[in-house]
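Here you go, one structure.
Only a single protein chain was left out; the remaining protein chains are all shown in position.
Moving on, here comes chain A:
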Amino acid sequence: MTAPVLEVRDLVMVYGEGDARVRALRGVSLTVEKGDYVAIMGASGSGKSTLMNILGCLDVPTSGAYLVDGTDVGALNEKQLAILRNRKIGFVFQSFNLIPRMSALANVELPMAYGGVGAAERRARALAALEQVGLSDRIHHEPNELSGGQQQRVAVARALVTSPALLLADEPTGNLDSRSTEDVLEILDGLSASGRTIVIITHEDDVAAHAKRVVRLVDGRIVEDRRQAPAEGLPPRMAVRKSTMTGTMTGTMTGTMTGTAADTAAGAEAAG
């Protein structure tokens, strides 16, 4: 068994001093194996965004260990951190965070430019990634010429174009309508099915239902860690979709909530 993609031990994050002291994380330990699809859930103030920023190497925890692909992040200097962010982690933000006045293609090429990939290969990989998210006809559009859903798909393409070990998505559907939400989640499902490790932060049960594993945070502590599907298999929704099409329930599903949501999605698929 290879090293887990993600391993955090006793993460503590404290903001501020004295009376203004806020303990955002109070000892979080979590291990994510390769190919897993984890949803981190929690109300606002539960510390999930703080956790996300630490997992993405954007912030440094007050204490605790963090390993990405077996590398201890705490021991890295700034330059090495930049390389780690570039090679190992793909980011999808709630507010898309595309660079304005740069075409979709240029945005997707950007991480490879920082990674030192040659121009020709960069172009080819960016086009492939955009095709994967279904935006081949929009490559020369700038972010302000794209809809929210399209922008988020560009962001997903940008996150996966470097083939990162870990895809981090911070409320990726928070700013999207239900139709675009479905599009983006479907793409994430597909990526998970192809073996990509995904960690998604959300407060919507609907979104969490797509994950193979749900981790619930309350007040900076993990209160629930529930597996919905095996890490090596298909994500639950795809499994359901597949079984509906073949006419047999595989029986991997547990929990009524997930089941109902899956039925709705399957129904939409059948109608479409």
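The working rule: a contact is a pair of C-beta atoms (placed from the backbone, for glycine too) under 8 Å apart; a residue touches a chain by one contact, two chains touch by 3 or more; residues count from 1.
Basically, contacts and distances are computed from a predicted model.
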| item | value |
| --- | --- |
| Identity of the absent chain, which is to be given by its UniProt protein name, from "Anti-sigma factor", "Chromate transporter", "Putative ABC transport system permease protein" or "Nitrite reductase" | "Putative ABC transport system permease protein" |
| Full-complex contact with the absent chain, from A:Val14, A:Ile83 or A:Val218 | A:Ile83 |
| Sole contact to the chain not displayed, among A:Leu58, A:Ala124 or A:Val223 | A:Leu58 |
| From A:Arg158, A:Arg196 or A:Arg216, residue that would touch the chain that is not displayed | A:Arg158 |
| Positions on chain A where the hidden chain makes contact | 53, 56, 58-59, 78-79, 82-87, 89, 91, 93, 97-102, 110-111, 113-116, 158, 162 |
